[in-house]
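Removed from the display is one protein chain of the complex; every other protein chain stays in position.
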Amino acid sequence: MNAAVRAVVRTALHHQDLAVFGIIGGYAGLLESNLQRLESRAMANILQRGGTVLKTGRCLEFHRPEVRAQAAQNLRNLGIGGLVVIGGNGSFMGAHLLAQEHNISVVGVPGTIDNDIYGTDQTIGSDTAVNTALDAIDRIRDTATSHDRLFIVEVMGRNSGFLASAVGLAGGAEEILVPESPVPLEKVVQKIQASASKGKRSSILIAAEGQKPGRAYDLAEQLRKRAGLDAKVCILGHQQRGGSPSASDRILASRLGHGAVEALMQGKTQVMIGVQGGKVVQVSLADAATKSKPLDRESWLLASTLA
Amino acid sequence: MNAAVRAVVRTALHHQDLAVFGIIGGYAGLLESNLQRLESRAMANILQRGGTVLKTGRCLEFHRPEVRAQAAQNLRNLGIGGLVVIGGNGSFMGAHLLAQEHNISVVGVPGTIDNDIYGTDQTIGSDTAVNTALDAIDRIRDTATSHDRLFIVEVMGRNSGFLASAVGLAGGAEEILVPESPVPLEKVVQKIQASASKGKRSSILIAAEGQKPGRAYDLAEQLRKRAGLDAKVCILGHQQRGGSPSASDRILASRLGHGAVEALMQGKTQVMIGVQGGKVVQVSLADAATKSKPLDRESWLLASTLA
Amino acid sequence: MNAAVRAVVRTALHHQDLAVFGIIGGYAGLLESNLQRLESRAMANILQRGGTVLKTGRCLEFHRPEVRAQAAQNLRNLGIGGLVVIGGNGSFMGAHLLAQEHNISVVGVPGTIDNDIYGTDQTIGSDTAVNTALDAIDRIRDTATSHDRLFIVEVMGRNSGFLASAVGLAGGAEEILVPESPVPLEKVVQKIQASASKGKRSSILIAAEGQKPGRAYDLAEQLRKRAGLDAKVCILGHQQRGGSPSASDRILASRLGHGAVEALMQGKTQVMIGVQGGKVVQVSLADAATKSKPLDRESWLLASTLA
Partner (left out) sequence: MNAAVRAVVRTALHHQDLAVFGIIGGYAGLLESNLQRLESRAMANILQRGGTVLKTGRCLEFHRPEVRAQAAQNLRNLGIGGLVVIGGNGSFMGAHLLAQEHNISVVGVPGTIDNDIYGTDQTIGSDTAVNTALDAIDRIRDTATSHDRLFIVEVMGRNSGFLASAVGLAGGAEEILVPESPVPLEKVVQKIQASASKGKRSSILIAAEGQKPGRAYDLAEQLRKRAGLDAKVCILGHQQRGGSPSASDRILASRLGHGAVEALMQGKTQVMIGVQGGKVVQVSLADAATKSKPLDRESWLLASTLA
């Protein structure tokens, strides 16, 4: 995120007549007019840091029209002509309504580790999250192999199997369970038993958390009951967030942050800056907020072929 | 562990008349005479790998005297005159009994990430585990700070608060809960509220798993009920094992593995090779197997002073 | 590389009638018929390892037609119908000639950290190399900032500024010197002095090694002589190779290795498997071997805007 903030600030200052303010704490900060002028020098040495120098947080009341009206008023009082929103579907929906109802120019930048935003191949943070999860899986693999054990590793991904699929392919997982394409338990058992019969004595299953974080415990319980398999469970949880961002994420964030300011300068509004086929693109913010991005089935199937 | 295996093998081969066999899969492997001759070249490029090239596993039946008699017979049949056992209390107890009952020379090398072995300041694997857990905590800190949140991070440590204490001091935790020194919930709540009143809006609590892995969930539940605090839970679990070992662990393992062969060459038996005040020492294996190591209270208290 | 080898082997074994041999030590190994049958199980646990389980090396004599004739004969003697070559321009040229002269089916997979292969957006190893270099730069930044110093960091890239440009953008470098677009020394000096006059007291310059590794020392010498600037030099060198591959590299390698076997199964020859706009593609191997890939000027310019 910090890389995107830096890119927005420095691109804007590169055009000499722009001033940039950071909103501290997301929409809640906007409602309290908690803004801070951002200068170029304050952006030094933030590129390598995880988290965000602008704090963040959920703001449920932003769903209410009168609250958004207040937000728009605050922006006008401060003389702010354009808003760059870094976040996911929820943040984009808020921005979209703000723009529609109050004629504020808004541009979205996709930042979520789930990589589940329609209209962009990558979101800021997902490459780092995949690498962090992969580190954990490589370590778990050491134990699985030394102890001939079966592990279930639960990774983030409420509606999306992207992280599970990427991590599973990169980590050589024996099975990947994703929300988009449920696999019956029998098939999972068969696969583990088939592996075992070929002499493979350790396995790692990756499961996206889906609607119910902690489901890996249920799965382990079922494997025990139905097939007598003893599986250890690891929930990666919040460890997948944070940490110094990967090169790829910093570059993506720099490109998208830069693109957001360019879009505002071109008079665009209600667009999200994404990347498709390697190119920076502008897509409808409403689409980004509402449409769902399909799973990359190629990676998911390839992981299975190579397991 | 691999560093210790390498040190044992290469030290033994350095004395020209010794041959070395690795037992594959711990005591269970010994019962099946699953041994493998270990040459110097096979030790190349294992120093940096997590896990162990000799597999491992629990062997509950080793508690029975007749099973140990079989193990001793297997060793004699193979002409093996000395046994180096890398592990924790359980492994040491087995080795101690094997030595007492069957006059086998045994030397222990402390290898457990909990660092809870009596007679040695450090055990192989603990420095790596502390650094791995610290990495996770640094990442969680990014989120805690960005979102103004309270986190409970559960680290390994069944009977020992070593890992929790080290990680908590190094990671700047606001509170560290260890089995050796239980803190009443009221005190924890008071501390969090005191921090909050000083303007600190994010906190990390470290909890050793103790006798009940998953206790962090209970703690979070209690904080919610009694004090209305919303705490996120992270269970680091098996991710703390494995991974490329730290420099300090590789050096320790090299010194202890070397010391184990030296001890066998000196005709010693039933000793554990440890490190005390920076020096390699030999201590009674029975003591190592049975006595408990006190918590380093200095670190635990210092963490609290500096939080 | 190991991820690509694994993908080739497992994809091939997935099609039941294929057998796979690994050539140990590149073309030199082929000349000595140093091949090894590769089974699925041998591919376990290599995904996370740097280097290559098949060794590698230069083979200058492969430039001679009679040597290639011998290589083709060896392949025929072994009953090998298709060859997958993982490497860069030189390896591809050898493969291309082998195919043209002796009617051997060859497919190329781009593996070089310089990311300078025509026909593919990414090469295997480049993402890992960028992240490794970035780690070093983040550490150097700590010292640069603490000591108010100027650093010149030399990264790999004989003909290509890709690595320099990516690392420079991700690392917040003040200036990036690439072979494709030489910058006069005066401009570099001006930029450093302009930064200094804005209060910036530490800077990092990234220089691609170009045709002359060690040129960073010359540059530092010139900055000293002409502008009285005291610059420290770091040559990253071979540290940029090796190491556990990033998730992105493992996924890319898996996709390309899989694509290579698919291409052979389709009867294709003299193609390289690349990735363009996120899709796996087949391009002419001759083009990949001979055409040069232009610098991504967008990244290079963006780094300058954001510095």
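Order of writing sets the chain letters: A, B and C. Residues in each chain are counted from 1.
Rule of thumb we're sticking to: contacts are C-beta pairs under 8 Å (C-beta built on N, C-alpha and C of every residue); 3 or more make two chains touch, one makes a residue touch a chain.
Every value quoted in this text rests on a predicted model; they were computed, and no experiment measured them.
Considering the intact complex, the chain excluded from display touches B, C. Touch with the chain omitted from the figure is made, among C:Ala136, C:Ala227 or C:Val281, by C:Ala136.
Looking at C:His14, C:His102 or C:Lys232, the residue that reaches the missing chain in the full complex is C:Lys232.
The missing chain, though absent from the display, is touched by one residue of B:Gly79, B:Gly228, B:Gly277 or B:Pro294; that residue is B:Gly277. Although one chain is not shown, part of chain C still touches it, namely residues 49-52, 55-57, 132, 135-136, 138-143, 145-148, 151, 232-239, 241-243. For chain B, the residues in touch with the chain missing from this view are 6-7, 10-11, 14, 40-41, 44-45, 47-48, 121, 127, 130-131, 134, 138, 141, 145, 166-167, 169-172, 198-200, 244, 246-248, 250-251, 254-255, 258, 276-279, 298-299, 302-303, 305-307.
Heads up, the rule we're going with is that only the chains that are shown with their structure count from here on.
Counting C-beta pairs in contact, the chain pair with the largest number is A-C.
Rounded to whole angstrom units, the spacing between the C-alpha centres of chain B and chain C is 40.
Annotation: 28 Å between the Cα-based centres of chain A and chain C. Residue positions of chain C touching 2 or more other chains, listed in rising order: 244.
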